[in-house]
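Pasting a structure below so you can have a look.
Complex shown without one protein chain; remaining protein chains in place.
In order of appearance the chains are A, B and C, and numbering begins at 1 in each one.
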Amino acid sequence: MLTRTLLSATILATALGTGAAQAQDKPDALKIGVATFLTGPASVFGVPARDAAQMLAEEINAEGGIAGVPLEISFIDEGAGGEALTTEYRRLVEEEGADIMFSGISSGNCMQIAPLAEDLEVINIMWDCGTQRVFEEGDYDYVFRTQSHATAEMLAVVLYLLKTQPDFETIAVVNQDYAWGRDSWDIFSTALKAMKPDVEVVGEFFPAFGAPDFSTEISRLSATRPDVILSTSWGGDLNTFVQQAAQRGLTQQSQFVLPLAESSLEALGPALPDGVIVGGRGDHYFAHPEMVGTERFDSFVSSFKEETGAYPIYSVFHMVQAFEALKAAYAEAMEENGGSWPNDQELIAAYEGLEFQGMGRPVTIREGDHQGVEAQLIGTTVQSGDYPFATLENMMIFDGAELTTPVGESSIDWVGALSPDFVEKIEPTTFD
Amino acid sequence: MTTPLLEARGLEIRFGGVVAADHVDLTIAEGRNLAIIGPNGAGKTTFLNICTGWIKPTKGQVFFRGEEVTHLPPRKIVRRGVARAFQIPQLFTEHTALENLMIAVSAREGRQSPLLSMGAQPERREMLELLDLVGCADVADRPVVELSEGQRKLIDIAVALALKPRLLLMDEPTSGVASSEKFEIMEILVAALSQAAVTAVFVEHDMGIVKNYADEVAVWNSGEVQLRGTPEEILAHPDVIRDVIGEEAA
Amino acid sequence: MNLSLILLAVFDGVSYAALVFMVAVGLTLIFGVLRILNVAHGSLYAIGAYLTASIGGAVVAAGYSPILAFPLMLIAAALVGVLLGAPIERLLLRRIYAKSEVLQLLVTFAVFMILEDVQRLVWGNQPYFESSALQLLGNIQVFGVYYTSYQLVLLPVVALLTLIGLRLFLRRTLTGKLITAVTEDREAARSIGIDADRVYLMTFVLGAALAGLGGALASPTTSVLPGIGAEMIVLSFAVVATAGLGRIEGAAVAALLIGLGRSAATYAMPELQVLVPYLIMLAVLLVRPEGLFGTPAARKI
Partner (left out) sequence: MQIRILIPVLAILALALVPMLAPSLQVLMTLALAKGIAVMGVTLLLRAGQVSFGHALFFGIAAYAAAFAAASNLDDLFLLLFVGAAGAAVSGLLVGLFVVRYRGIFFGMLNLAFSMIFWSVLEKFYHLTGGADGLRLARPEVLGLALDRAPFELLLYYLALALTLGLGWFATRWLGSPVGQLFQTVKTNETRLEYLGISAQATLLKGYILSAVLCGLGGVLVATAQGIVTPAYAYWIRSGEMVFIAVLGGVGSIPGAVAGAIAYEVVRIYAAAFAADVWQLVLGAFLLAIILFAPSGLMGIYGALMDRISPRRAAAREEKTSAQAAVQTKEART
C-alpha cells in the first residue's frame, strides 16, 4: 500500500514537474499490444490480421520505425475469453508498459475494453469491431475507431439492394445469434422499413453461433420463398449456410444479400453462385476498383498473398488502417509540437479529426465521438473464371459521411427517421 | 386389550409371480421380544422391509402404536420410534464408529446449527458408553471400513439404539460374530433393551439364541406365519423340527 | 402449419437425428461397458470430420473421383478408433477404472481439452468444407423443396444399418456376446473367465470409431471448424441421458425425439430451437428418472 502511494506520488510529481507541453524523450521502442482472435471461429479474421500486423511492423521498422522509434508488437488472444483478455490487457499496459493498444475484433470485447482503457489511461484503437453502441452509449477520451461502424455498413447494403432490386416484396433473415447478428438486423430492418415501408419480413432465424447445420432453416426458407434472404453471418457459419443453401437450390430461388461475404470469397471458392450481393465492412476488396494500379496497393496485396497464401480480407485492411492512422497521428502530433516525441495528450489531439488513408478511400476520425468515417464498397458476385473463386461486379462505392450516424444521435432512431427519397438522394460511384 | 406396538393386518406382497407374503397377520406386544425363524427365502427380511416402509405391500396394512404407517416412507416410521439393524450392516464407511453414533444422535435431536461441531454434542459420553456396551469402545476412533464384519454388525445395532426407539428390528444380529461370543453379546443386548424399554424383533437362525432370548417365536414359511408361540412350544413342534431346524442343522 | 410443412419438418428432423444418433450410440456403448461418460467423444467426432474433409479435399483436388469419399469415411473412422481410441483406453482409462467417477469424467475432460488444441495445431483455424460426396448423390425434390439425397436418404439409412448392425454384432457374434455379458454384469463376466480388459479395449475402439464415423458422415454437410466437438458432445449427452445410459436402441429413439422436436421448433418457434434437446431431456427425466429405456437400480438391503 505504502509503496503504491509513494509510486503514484512520484508519478504525479514527475507529471507536474515536467508539464504536459514539455517534450518527452524518444523511447527505445513504441510498444503496441494487439488483441485479435488467434483461436476460435473468429480467428478467420484474427489470424490474417495478425499476419498483416507483423508484416506492417516489419515494413515500418525496415524504414526506420516511427520517427526513428521501432515498433514492438505483442498479441493477445481474444479467443481465450473475456477474463484472460482483460488480465493480459492489463499486464501489457501496466507491466510491459505498452504505449498504445489495438483492441479488438469482437464487439463484446470492445464494450469491455473501452472503459478499461479509459481507466488505465492508455490510447486504445478499436481496429475492427463494428458495434455502434460503444460511442453512442459511452464517451471516451482514450478510445478511437479507425473504421466505420455497423450503421454505415448496413445502410450501404440496404441502399445497394434498393437501387439494384427496387421491386422485391418479402425478405427473410438468417443471422448468427449474438450481438452482431441481432444488432445488424435491427439496423438493417429499421432502415429498410423506413425507406421501403411495404416490405414484409417473412422469416427471422437466429441459429446458434457456430451452428454446424442449417438444413431445417433452409427447408423452411425453401417453402416460404422470400424474394430476398439476408445474412450478416461470417466465417464458418456463413460458409456452411451458403454451401448448404447452394446445394439445395435456395440461392437460385431468392436474392442473397451477404454484407460480410467479402471475407469469405476465397474460402467459398466455386460454391458462391453468381448474383449474390456482397459487402466487406468498408471499401475493402483485394481488387478495389479505385486502388488497383496504385503501387502501394498492388504491392501490398501481392506480398500479403505471397506471405500467407491468401488474398487480404477486410480484417487485414482494417489492420492496415490502424497502422496508417498511427503513423499519421504521430506525424501530426510531432509536427504540432515541433518534432519532439509526443505524449499521450498530444497524440490524442492528433487522433481527433485525423485524416489518413489505408487501402481504400481516405478515412477521417470524427472529433466529436472518435468514430471513423469510411467509404463502403458493395458489389454482386460473378464467377468470371479469372480466379478460382467469385469476384465482384456492378460495384458501388458509397461516401461514408452520408451514411454515418451524426454525432450524439442513436443509430436506430436516426435510420428509423430516414425516408424513401433517401435512396435517390445518395449517389454512389458506380463501377462495372 | 392394550394397543399392540406393531400390528400387520392381511399383508400380501408379490414380486412378479412369487408370493413373499400371503395374507399375514402379526402383532407385536410392547415388552415381548419376538424371534422370527424360518427357512431361507421365506420372506422374513421382506417382512421387516414392509414394517419399515422400505417395500409397500400389495395389500394389507401396518400399524405402529395404533397409527397406520403402511404408506409412510422409512424415515417417517423411524421418527415414530422404529429402529432397524441390518443383516449387512448399513454404516457410514468413511466415518469412525463413534462418529456413526454421533451422527445418529444428530439425526435424533434434529440439530440444525451450522456452527455446532458434531463431536461437541452433549451426548458424546452417552454414545461412548453405548459403544462400550456392544464391546466396541476400543475401536471408537477407527473408520468403520477398517473393522471386522462382526464389529460392524454390533455398531449397526448401536446406531439403531442411539435413536432411542420403542421398537428395534434386527436381522440376524449375531450372524457375523464368533459363536463363542454370541451368547455374551445377546446377554448384554437384551439387558440393554429391557433397561431402555425397547422391544426387539429379530430374525434369527440360531435356535440356541431363540430359545434363550426370545419371549415369543413366529415361524415364517412360504410367505405365511405358520406358527406362533413361546420358544418352548415352537422349538418342540414337529413341523418346525422338520422344516426349519432340520435345515439349519444341515 | 399445413401438412406439407409438417412433413418437411419430419424430413429435417429425421436427417438430423441420424447424425446425432451416430455420435450418441458410440457414447452410450462405451458407457454401457466401461461405465465412463467419455467427454472426449466430441473431439473424436470432430477429428473424424477433419480427417474426412481434409483428406477428401486433397483426393478430389488431386483429380480422383469424389466417390472415393465414401470409403474414405470408413477409413477415417477406423483411424480415429485405432489411433486415438486405443491409446486413450490403454494408456489413460485403464489406470482409472478403480477411481471415482468424478476423476474418470475429468480424465476424459482433460483429453477433450488436449484434443481441442491438437485439432487446431493440425488443421488450423480455417473452416474446411468438402461436400463432393454430398453433391455426387444429387438432390430430391419434395413439395417443391430441394433436399440432398445424402441427408434425406443416405444418412438415415446408414444410421438404421448401424443400429441393426450393432444389434446383430452384440447378439450374434462371440465378441458381441462378450461385450453384452460385461455390460450386464461385469463381476459375473469376470468370474466366468472373460478377459474384461480386452472387452473394454474393443468397446472403446468401436465407440471411438463410431464417433469418428459420425464426424465423417457429418463433414460433407457442414463446415468443419474448431469447436464443433464441444457442441456435439453436449447434445449427445442429452440424447444418451434421455434414452437411459447404455441403451443403444433407446439412443435411436431419443435422437429421433430430439431431432423431430428441434425441427418442429424451427418451424413453429425458432427461438426455442436450441432449448429443445434439454427441455425434452428434463421432461423425460422428470417422469422417468432412469431415462426412457433405463432400468432403475434396485437398492438391496
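Here is the rule we go by: a residue touches a chain if its C-beta (ideal position, glycine included) is under 8 Å from a C-beta of that chain, and two chains touch if they have at least 3 such contacts.
Small disclaimer: the values here were computed from a predicted structure and weren't measured.
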Mind giving the shown chains that are in contact with the missing chain?
A, B, C
Touch with the omitted chain, as defined above, among B:Thr2, B:Asn40 or B:Ser113
B:Ser113
Considering the whole complex, which of B:Asn33, B:Thr52 or B:Gln151 touches the chain not shown?
B:Thr52
Of the residues C:Leu7, C:Leu103 or C:Ala188, I need the one that contacts the missing chain.
C:Leu103
Kindly note down the residues of subunit C that lie in touch with the hidden chain.
35, 37, 39, 92, 95-103, 105-107, 109-114, 116-118, 120-121, 230, 234, 237-238, 241, 245, 271, 274-275, 278-279, 281-282, 285-286, 289-290, 297, 299, 301
Touch rule applied to subunit B and the missing chain gives residues 52, 73-76, 78-79, 83-84, 86, 90-95, 99, 102-104, 106-109, 111-119, 121, 143, 159-160, 163
Where the unshown chain meets subunit A, residue by residue:
1-4, 8, 38-39, 75-77, 80-84, 86-88, 90-91, 94-95, 106-108, 111-112, 115-116, 119-120, 131, 177-179, 182, 206, 208-209
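Quick note on the criterion: only the chains that are shown with their structure count from here on.
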Between subunit A and subunit C, which partner chains are common?
none
Determine the centre-to-centre distance between subunit A and subunit C, using the mean Cα coordinates as centres, and give it in whole Å.
39
In whole angstrom, what separates the CA-based centres of subunit B and subunit C?
50
Round to the nearest whole Å and give the separation of the Cα centres of subunit A and subunit B.
77
Two-or-more-chain contact residues of subunit B, please, as numbers and ranges.
none
Would you pick out the residues of subunit A that each touch at least 2 other chains?
none
So, in the complex, the side of subunit C touching subunit A is made of residues 4-5, 8-9, 11-13, 15-16, 19, 120, 125-127, 129, 131, 134-135, 139, 143-148, 151, 218, 221-223, 225-228, 231-232, 262-263, 266-267, 270-271, 273-274
How about subunit A: which of its residues touch subunit C in the complex?
38-41, 43-44, 46-47, 204-208, 210, 212-213, 215-217, 219-220, 222-223, 235-237, 239-240, 243-244, 247-250, 267-268, 271
